[in-house]
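For this view, one protein chain was removed and the others were kept in their places.
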Amino acid sequence: MAKFLPLSQAVADNLKDGDAVAFEGFTHLIPTAAVHEAIRQDFKDLTLIRMTPDLVYDQMIGMGMVKKLIFSYAGNPGVGLLRRLRDAVENNWPRAIELEEHSHAAMANAYEAGAAGLPCAIFRGYRGAELAKVNPNIKSIECPFTGEKLAAVPAVRPDVTFIHAQKANKKGDVLIEGIIGIQKEAVLAAKRAVVTVEEVVDDFDDVHPNLTVLPHWTVTAISVVPGGAHPSYTHGYYIRDNASYLEWDKIAAERDQFLAWMQKNVMESKPEDFAGRVENLRDAK
Amino acid sequence: MAKFLPLSQAVADNLKDGDAVAFEGFTHLIPTAAVHEAIRQDFKDLTLIRMTPDLVYDQMIGMGMVKKLIFSYAGNPGVGLLRRLRDAVENNWPRAIELEEHSHAAMANAYEAGAAGLPCAIFRGYRGAELAKVNPNIKSIECPFTGEKLAAVPAVRPDVTFIHAQKANKKGDVLIEGIIGIQKEAVLAAKRAVVTVEEVVDDFDDVHPNLTVLPHWTVTAISVVPGGAHPSYTHGYYIRDNASYLEWDKIAAERDQFLAWMQKNVMESKPEDFAGRVENLRDAK
Amino acid sequence: MSNELGFTPNEMMTIAASRALKGDDVCFVGIGAPSAACNVARLTHAPDITLIYESGTIGTAPDVLPLSIGDGELCDTAVTTVSVPEMFRYWLQGGRISIGFLGAAQIDRFGNINTTVIGDYAHPKTRLPGGGGAPEIATSSKEIYITMAQSKRGMVEKIDFYTSFGHGDGGDHRKRLGIDTAGPTLLITDLAIWKPDPVTKEFTVVSLHPGGTREKVQETCGWTVKFAEEVATTPAPTELELKTLRDLQARTKAAHEGTAKGKAA
Partner (left out) sequence: MSNELGFTPNEMMTIAASRALKGDDVCFVGIGAPSAACNVARLTHAPDITLIYESGTIGTAPDVLPLSIGDGELCDTAVTTVSVPEMFRYWLQGGRISIGFLGAAQIDRFGNINTTVIGDYAHPKTRLPGGGGAPEIATSSKEIYITMAQSKRGMVEKIDFYTSFGHGDGGDHRKRLGIDTAGPTLLITDLAIWKPDPVTKEFTVVSLHPGGTREKVQETCGWTVKFAEEVATTPAPTELELKTLRDLQARTKAAHEGTAKGKAA
């Protein structure tokens, strides 16, 4: 049953040191505010899960919070590499990090299997691909009807998933629209789910019945954080801050510069600051 | 690429004697007009596939068109048994019929696997259930990570699927809304797909991006048949004719009565007659 | 329609079943008596109950009872409507259903259910509709409630086909098959409330409805009935419960029969 909580409390109540946690979002609706709150609360030894770890994962890795990363594409989308991730993998700075690497198809199927309560997912994948040789969590089964060998991966079951969504109604049902990505699966696969939203409305009477709605009893906590996906975007609210993604490439290039930026923009900041960051991005739609 | 065709031609072009065919619909959007056209064209030795064969399948079985039925619930929904199916199974009238029986979970997963291009589906099912003993197409696999035994069924891949939908646009994209059932999977799992629609509109510019739309290049033929789902319903167009379902129980009770009804209401009828049948049902919405 | 008590055994059955449901339950609802019971609960003591029909409608609140599991009313009033594969994968198999509510053509003392055939599977005396969602509802829901009117034909020593697994041969049979859900925990008939014995898992009468007697229960049951040490009396329907059920059924009857009929099925 969804509780409406301030973000700091929602994070404190639902994330623990050592948790396997997914902050999901496929370019759209990335829960940046929730990540920044987790950074301020300084969790340790996290296993981070995400198909497309981007700059918010770069930030957590650079801050030394991460023990292991389960992922399928670790890049600054459309820009290039993740420099803090590189520094961790190549130089163990600020700490060594374990990688469990998959393809998108594998991760998508693994979340789907998690949501579906299955122990594993099967799909036609990894044929000829070398990841299957370096990741012991890529196995195979034989189709009992055709004999075809299919790839198998374990279901993803995070301890807690954080997502950002357009809105909740007063009962705590949550609406996600636009590029819906893997968010529904990430929430349903997790033991606990925290959602930041742009706003709360009275009801969803004007919402089409076939849209993606998470009923309130599938969500643990909801926090209202306008702009909480910045520099990602929220379809219908504000557009993507592409310039910030380009800029991140420079910020993350040097350790000191990165740390200074984090101090100023994350450690000394708060969830309410996000609203201001998207003010000039609201003209679209 | 979707061609707009009269229903008689769409059926003649896409259905053949001996085909495995699904006329899908989960209570909503049952493609009755397409079934009636198939009956008039007198196809033989069909393998019929459907989760919920209801009175239109009762009609094809009673007319002797059906060699085999793959299904999970064969009833007149909310009313009772299917009397023509019973007569075929219990008395081989008008011919013997082979049954491949599954649960809903199995059929839903089998269609999903068909749409996903997989040879089989796995799920947690049939535990303790006797169907697994009488249906050789129910097997199992072992999860390579946990050792759990999971049920496996072959993917459903119809030669052709028929569905009814709300509307197409001029390019041939098709919109399905309301109870969307298994229709998207049934179309994507099939080699060919024929869709009857209530109407054709210029474009889908006012359609929400996350609704269920089948792009024109996934559909073989589209026929405009207003009322084509009667006595089922089309959300947003006309309501379910529950009284007809209640009445079917009496019509189908006797062989002669059934044949006389079919002669009058199907053989001597045509797709254009469906519009009149839903005239009084259009008040809703 | 109603007896000297002012209500029928069927009304008592439905109302007793409705009382077993709580506001935080997530119910996977079958058509018929289960649907009536769930909606009476929603309209009386459990307004926040989540009702799910296998057609994909989640959190639905129909004004009239659906004739089928896919009537338009269910979608119109739902929180969201999903595809059928999603329903069976994310919502049922995903372990999100607290109560699966089933009816039965045949049941045995361990809550095993047959809705497939009477007689032999290959050459049945009566071909029934089959299992539909029931085989997986029976094992994936946290608990199963069953409701049916008593009869010797329906409550039998041995069912002809195991459509849905209850407690099997009793005892820890579920556990031995690796099934970790509770299975049938409640059977509500038109005469009594039954619960499984904690050890043997045999359904045992724990409460008799007003007008129900041990003799009537035994006469309409195909196995030798066990009664609990203390057998309670089910409280009679309250005025509100009865009015709610009857209003619902009157609206439903008007809606289904009143449907302007087309010329052909």
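Chains here go by letter, A, B and C, matching the order in which they are written, and residues are numbered from 1 within each.
Throughout what follows, contacts are C-beta pairs under 8 Å (C-beta built on N, C-alpha and C of every residue); 3 or more make two chains touch, one makes a residue touch a chain.
For clarity, every value in this text was computed on a predicted model and none was experimentally measured.
The missing chain, though absent from the display, is touched by one residue of A:R192, A:H216 or A:H230; that residue is A:H230.
Here the missing chain is touched by one residue of A:A108, A:V194 or A:V225, and it is A:A108. From the options A:L5, A:A34, A:L85 or A:A190, the residue with contact to the chain not on display is A:L85.
From the options A:S72, A:Q166 or A:T196, the residue with contact to the chain not on display is A:S72. On the side of chain A, the interface with the absent chain consists of residues 26-28, 32, 51-52, 55, 71-75, 77-79, 81-82, 85-86, 89-90, 101, 103-105, 108-109, 111-112, 123-131, 134, 148-149, 178-182, 184-185, 212, 227, 230-231, 233, 235, 239-248, 251, 265-266, 269, 273, 276-281, 284, using the contact rule stated above. Contacts to the hidden chain, counted on chain B, fall at residues 1, 112, 115-118, 173, 184-185, 188, 204, 209-213, 215, 217-218.
As a working rule, only the chains that are shown with their structure count from here on.
Taking each chain's centre as the average of its CA atoms, chain A and chain C sit 41 Å apart. Our note on geometry: chain B versus chain C, Cα centroid distance of 27 Å, whole angstroms. Shared interface positions of chain A, i.e. residues touching 2 or more other chains, are given as 116-118, 209-212.
Among all residues of chain C, those that touch two or more other chains are 75, 81-82, 89, 93, 140.
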